[in-house]
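A single protein chain has been omitted from the complex, and every remaining protein chain is retained in its original position.
Moving on to chain A:
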Amino acid sequence: MLLSRLRRITFFDFALVLGFTALAAFMSLPIIFILNHAFKPTNELFLFPPRFFVQNPTFSNFEQLFLHATNATVPFSRYVFNSVVVVTMTLVSVIVVSTMAAYVLAKYRFHFKQIILSMITLSLMFAPETVGIPRYLIISGIHLNNTYLGHVLPALASPIAVFMLVGFISQIPNELLEAAKIDGASHVGIFARIVLPLSVPAIATISIFTFQGVWGDVETSTLFMQDETMRTLAFYVNSLLSGLQNSVAAQNVAAAAGLLMFIPNLIIFLLFQRKVLETMIHSGIK
């Protein structure tokens, strides 16, 4: 099997694989750098010429990071906790709201459907900065400052998620839903038993970018959270980095924080990316 495949490799295949390997290696350089950087002792951090790989790995950067925070008014763990709560709540509610909205928009006929779809498409065009002020007015108007809901609500209506899911769900054959209807499934039943499981690849995709958006978001903490205890890890790391920009001593803290912010993104991506492929292979939907 392997041999027969080997024999079929042409020069073009070889060049292709080589090219892509080189490209992949090049793309992974920053990741390798972040990983190594976080474990470098101070002398290595400032080595010139700089090195990619760490010689004497140490955890002292992380110790400093956690210590530094403990010296501030809010413990480091509080930021982590806030981030986890906010990300979890947002992810769950974005998935629930977007899939339900997308199912109805994709598979039901009702008045003003086209207008609603156009408005969703339109809202894809707004830069986040332009909605900062109206969001602030709404959040403070309904007194959600310094609450977790204040973090979640702005991210909840995710036009890009709805947009993607509408495209995906409309490809589910109507006959499937009709078969379920005849089998005795209610609207909720059809949604939960058929639509949701079949949308897993799309849900995985929107989960990845929703996670990345929320995990790295500093806007809600900056604008809507005046209480330091309600702010997230991203905000903390961000202020840490910007506050210590010129300080030589803080480069090690920055290196550790950089890795800390990056790791969950990687995990989520790997986790969901596998799911995306898996479901695509096994679903039998072409």
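Details
Keep in mind that, in the parts below, contacts are C-beta pairs under 8 Å (C-beta built on N, C-alpha and C of every residue); 3 or more make two chains touch, one makes a residue touch a chain; residues count from 1.
In this section, contacts and distances are computed from a predicted model.
Going by its UniProt record, the hidden chain of the complex is named "ABC transporter ATP-binding protein" among "Cytochrome C oxidase, cbb3-type, subunit III", "Protein FixA", "Phenylalanine--tRNA ligase alpha subunit" or "ABC transporter ATP-binding protein".
When the missing chain is restored to the complex, the residue among A:L47, A:L67 or A:A179 that touches it is A:A179.
One chain is missing from the display, and on chain A it is touched by residues 173, 175-176, 178-185, 189, 193-194, 197-198, 282-285.
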